[in-house]
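Below is a structure I'd like to ask you about.
One protein chain omitted, others in place.
Labels run A and B following the written order; every chain starts at residue 1.
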Amino acid sequence: MGWPAAALVFAALVVVPVGFLAVSVLSPSVDVWQQQWATRLPRQLVDTAVLLIGVSIGSVGLGSSLAWLVSAYRFPGSSVFGWILIAPLAMPSYVLGFVTLSVIGFTGPVQGAWRELFGADAWFPPVRSMGGAIVVFTLVLYPYVFLLARAALAEQAGSAYQVARSLGAGPTEAARRVMLPLLRPAIAAGAAVVMMETLTDFATVQYFGVDTISVGVFRIWRGTFDRDAASEFATLVLVVALMVIGLERALRGRARFGQAAGAAAGIEPRSLRGWRGVAACAACALVLVLSFGAPTLQLIVWAVQEATGPRGTPLVERFVDFLTNSVILASLTAAVCVIAAVVITNASRFGQARTTGAAARLTAFGYAVPGPVVAMGVVLTLVALDNALESIGLGLPGAVATGSLIGLVYAYSVRFLAPGLNAIESGMAQVPEEVTASARSLGARPWSVVGRIHVPLARSSVITGAVLVAVDALKELPIALLLRPIGFNTLPIWTYNLASESRFEQAALPAIAIIVVAMVPVALLSRQLNPRAGTP
Amino acid sequence: MHSRALIFGLVTAAVLILSACSSSDEDTIRIYTGRHYDLEEAFTQYAEETGVSIEFLEGSDAELRERIAAEGEDTEADIYMTVDAGNLAIATQQGIFQEIDSPVLDDAIPEALRDPDGYWYAFSARARTIVYSPERVSAEELPTTYEELAQPEWQGRVCLRNSSNTYTQSLVASLIGNVGYDEALTIVSGWADNAEILPNDVIALNSVADGLCDVAIVNHYYLARLLEDDGSFPVELVWADQAGRGTHVNISGAGVTKFADDPQLAQDFLEWLGTEGQSAFVDGNHEYPVNPDVAPEALIATTFGETFVADDLNAAEFGSLNADAVRLLDEAGYE
Partner (left out) sequence: MSTAAPLEIQALVTSFGSVIAVDGVDLTLGSNELLALVGPSGCGKSTLLRTIAGLVAADAGTIRLGGELVEDGSVRLPPERRPAGLVFQEHALFPHLSVRDNVGFGLRDMPRSEIDDRVAEMLSLIGLGEHGARYPHELSGGERQRVALARALAPRPALMLFDEPFASLDHNLRVQLRHDVVAALKATGTPAVFVTHDQREALTIGDRIAVMRAGRIVQIDSAPVVFHRPIDQFVASFMGEASFLPIVDVATRPHTALGPLDVDLDRTTTEHATMSAMIRPDDVQFTPTVSGEAEVISRHYFGSGWLVTVQLPDASTVMVVTSHLEPPEIGERGDLALVPGHSQVVVPRHRPEPDSPTS
């Protein structure tokens, strides 16, 4: 009884800030919609669709083929690539965006050298373009597909692949006819995450001159100062996100209910010899270099230049402060999201599965809304709460939403609960109902079952969930920008302040710090992917 | 058991963090600022001189403004500072500012650069003007007005910043204020036909240097910044419209918030910014002082000139036209 109620409360906490958007639709700003429809909106819709489709095709292609490569074959470095290929998770897309533009953009050294060699009018693929944006997003987002596809390959695909081969299917045919359908739920889930991340971005796309509907929301908000109209356009983003979720559900089919418990084995990898092995190794290395190695190196070069340049070393004092803030914020958010996710996933074990299932679906909303919109929703929610409390004489001191970390952690949790929940849900699905029943019949109360049995058993997925949330929280910019208490700055804010003024050399150090800090949880995740790390 | 301990720990940690954040000292001015040029020299200097400490929160103008509005009387902000006039005008409408009565500021800052009722004042001026490559643009074809860049002969030779940017919007707003919506639309449509639209001014300047385009419209201090690092940077500046209205100047301004803890303390600071503190405030970012008695820093004074004819359209006026500018940019098909 208590559990479903708690799950519903968590769901409500996520939905209410988003709900403030929905309210705005009730009194539509018709003139703004008409004006936008007559001018920018059609193009924005098309661009958004092209971007989402391009990035998901890119990420699914890259992520699942890399997962297949490291799972089905043995080649030089394959076991290392098996886990290190998720490293780009630590790279914020806006950082890769500005590094890409300044290195291979028109004014960067690469095109400079190109013009030296082939003349001023030599053709070079346009970097600041839709294509450029798709490539950059693909490079930082493919790990989501890789991660899920690889887990699926490791956990369940082995016997099916062998059976397919024994029935006379060649490797390619087996992959196409058996593996792809089997992996479809994982790939669909990964693609949905990729699309959400792309859809809600508004910083990276602007570097590349791609005008998406998220950008539209900010143009209206910041440019015409019309928050109501901006909220209405944000619901458009939400609608697209719901379409993505619907698409994912459809692609997943009923597979999520048919998960076999335990036993199934992974694919036995075959050795690739000679040039094939080298080619496989080179392909993995190339992706890693482009998405992670080269940009990080460029950032290091800039940071060193800056440190040794005329402006002198960056201020270490602030640096430590920002770093601490980022870590505190990411940890708190991860903790809150894990607790909420554990409650929501367990509620269906201790109560009516239908209501809590719906609650779980609702929490996905937060992930579908761009950060600043969530932030504004949280402010409005907390202010409304504060006013309600004040009217009954229980006013909270100060500005709750923005004067403390409460609003910040709340908004982060609204935004990032979904990825954490998904991971923990899939882990809990592996814990048989009988185990829960046994523990309860032995007198353990639900909390005790969760603490002593479920969380330890689903430990790896709880860690995965916490990591995904923490990594997202470490990179998150717009919410912190809007909601942080005065004096509370994070690494992305510092990076953004400098990068938005094109002071890339100065932005390099905090950008590196984000990557380094985000690498910690990512490495934790990598350890789980590394079969040799094993279980205790 | 573990989970309970974990939750207890988290709650304790949260409470500690929260309490650490909600200190409310005397003699501290808290500023929400849309300027993010790293550390503000002026703030540090004022703190050193007076012992009043300054805390600030950087963000975008619009979001900070919404935040102050939402925080209401609980806001910590004593001063709201922007990089653009539009948000000052809206903030005034929203009732975020309180009127201040400061003969010092009224005396120091020209009328066009402050609110007539004393809700806000400008503290630095940033000119948005034309830059060009002296190698590829000859003296006779050098454009001297914004309108010229809409002419067909500049097809493919112009770099402009995207329409989501405040600076683009306020330039267009000033065009609307000066020549009216329809003519402004013709000009901006011409720009859209001619120009490569770029995400920021630095890229625009580098693009002129590297030959992607021959002219661009940028804020003057970006060029100053590049020249500071590389004295031979091959881009030069021309003050736009010197024979006509003058160059479009946007401002960075501030006012005392309605619910400031100690309005006098905040006002004292703003008065300092407008007078003794002018150089400290503007020089770090190569901006022009708004106080006519204060000389611009040596770099811009020698390279760009001490003075130029500035468009005297009141900042409040083009600020209030910002929303129209955004719609006009949409209509013009400006990316």
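The rule is short, and it goes like this: a contact is a pair of C-beta atoms (placed from the backbone, for glycine too) under 8 Å apart; a residue touches a chain by one contact, two chains touch by 3 or more.
Everything numeric here is computed off the predicted structure, so don't read it as measured data.
*Asks:* Please provide the labels of all shown chains that the missing chain touches.
*Replies:* Even though it is not drawn, that chain still touches A.
*Asks:* Quick one: which of A:Ser27, A:Thr172, A:Ser391 or A:Ser441 touches the chain that's been left out?
*Replies:* A:Ser441
*Asks:* I need the residue numbers on chain A that touch the omitted chain, in ascending order.
*Replies:* Within chain A, the residues that touch the unshown chain are 432, 434-435, 437-446, 452-453, 456-457.
Convention: only the chains that are shown with their structure count from here on.
*Asks:* Report the inter-chain centroid distance for chain A and chain B in whole angstrom, where each centroid is the mean of the CA atoms.
*Replies:* Spacing between the chain centres: roughly 33 Å.
*Asks:* Please give the residue numbers of chain B that touch chain A in the complex, ascending.
*Replies:* 1-4, 6-7, 10, 13-14, 17-18, 21-22, 24, 30, 32, 36-39, 55-63, 66-67, 70-72, 74-77, 86-87, 90, 162-164, 166, 169, 197-203, 206-207, 209-212, 222, 322-323, 325-327, 330-331, 333, 335
*Asks:* State the interface residues of chain A toward chain B in the complex, per the touch definition above.
*Replies:* 35-36, 38-40, 101, 105-107, 111-112, 115, 120, 128, 206-209, 211, 215, 218-227, 315, 328, 332, 335-336, 339, 372, 376, 379-380, 383, 386, 397-406, 409, 447-448, 450-452, 455, 481-489, 493, 496-498, 500-503, 506
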